[in-house]
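Moving on, here comes subunit A:
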Amino acid sequence: MIETLLPGLFLRYNYYMAVIIMLIGLYAMIAKGNLIKKIIGLNIFQTAIFLFYISSSDIIGGTAPILTSDPASVYVNPLPHVLILTAIVVAVSTTAVGLALVIRIYEAYGTIEEDELIAMEAKE
Partner candidate 1 sequence: MIIDHFPVLVVVLPLVGAFVTLLAGWADRRLCFPIAMATTFIQFCISLQILSRVMQTGPLHYNLGNWLPPWGIEYVIDQLNGFVLVVILFLCVLTCLYSYRSIHSEIDEKKIPAFYTVFLLLVTGVCGIAVTGDLFNLYVFLEISSLAAYALVALGREKRSLVSSFTYLVMGSVSACFILLGIGHLYIATGTLNMADLARLLPPLYGSTVIQSAFIFFIIGLSIKTALFPLHLWLPDAYRYSPSAVTVLLASVVSKIGVYALIRILFSVFTPAFIIIEIPVMEVFCWLAAVAIIGGSVLAIAQTDLKRMLAYSSVSQMGYILLGIGIADNLAVTGGILQILNHAVMKGCLFMIAGAFIYTSGIRSIDDLRGIARTMPLTAAAFVIAAASMIGIPPTAGFMSKWFIALGALESGQWIFVLVILASSLLTAIYFWKVIEYMYFRDPGTRCAEVVSTARDPPAGMLVPILILAAACVLFGIFVSIPLEVIEPFVTGILGGI
Partner candidate 2 sequence: MDQISFVPVLAICIPAVAAVLILIFRNHPMIRESWTILASFATLACVLSMLPLVFSGAEPYAALFQILPGLSISFRADAFALIFALTSSSLWVLNSFYSIGYMQAHHGKNLTRYFFCFSVAISAALGVAFSADLLTMFIFYEILTLSTYPLVVHAESEEARMAGRKYLAYLLTAGIFFLFSVLLTYFLTGGTAFAPGGILTGQGSALLMMILFITFLIGFAKAAWIPLHSWLPSAMVAPTPVSALLHAVAVVKAGVFGIARVVFYIFGIDMVSALGLGLLLASIASFTIIVASMMALTQDNLKKRLAYSTISQLSYILLGVALLTPSGIIAALIHIPFHAFMKITLFFSAGAIIVMTGIENISEMKGIGRKMPITMLMFAIGAIGICGLPPVCGIITKWYLALGAIEAGQLIFLVVILSSSILNVLYFFPIISTAFFEKPDVDTGVHEAPLFMLIPLTITGICSVLLFLFPDWPFLTLVTIAEAIITGSVLP
């Protein structure tokens, strides 16, 4: 059993690592009460997905996808890089809007703890 699992594990360890990081981020998003921590969780989640994409582009013996003079060189897949460049910008934008919201929430309520917010809303 171990013998069959282990090679698989090693063959795809990058993906499994990405999954673990994703789960950490997702857990932080759901379970953490602090709004900033939620956004950090979101960022971890997104970064893990980037890792997942990027590592899928790798090729054994591949080099960066910039044309070299050596015709025998093997290039890694450039497309995931492009996608992730876009996705990073999206993630940054989302984070910016989220943080702006947190600032406004802090101004309005004086706290950014979820349970305190819920308590204050219940009182109103």
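Note that a residue touches a chain if its C-beta (ideal position, glycine included) is under 8 Å from a C-beta of that chain, and two chains touch if they have at least 3 such contacts; residues count from 1.
The candidate set was assembled so that all candidates are chains of the complex that A comes from, given by their letters.
This one's a predicted model, so the numbers in the text were calculated from it and none came from an experiment.
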item	value
Numbered candidate touching subunit A, per complex, among 1 or 2	1
Of all residues in subunit A, those that touch candidate 1 in their complex	26, 29, 35, 38, 42, 45-46, 49, 52-53, 56, 79-80, 83, 86-87, 90, 93-94, 97-98, 101-102, 104-105, 108-109, 117, 121
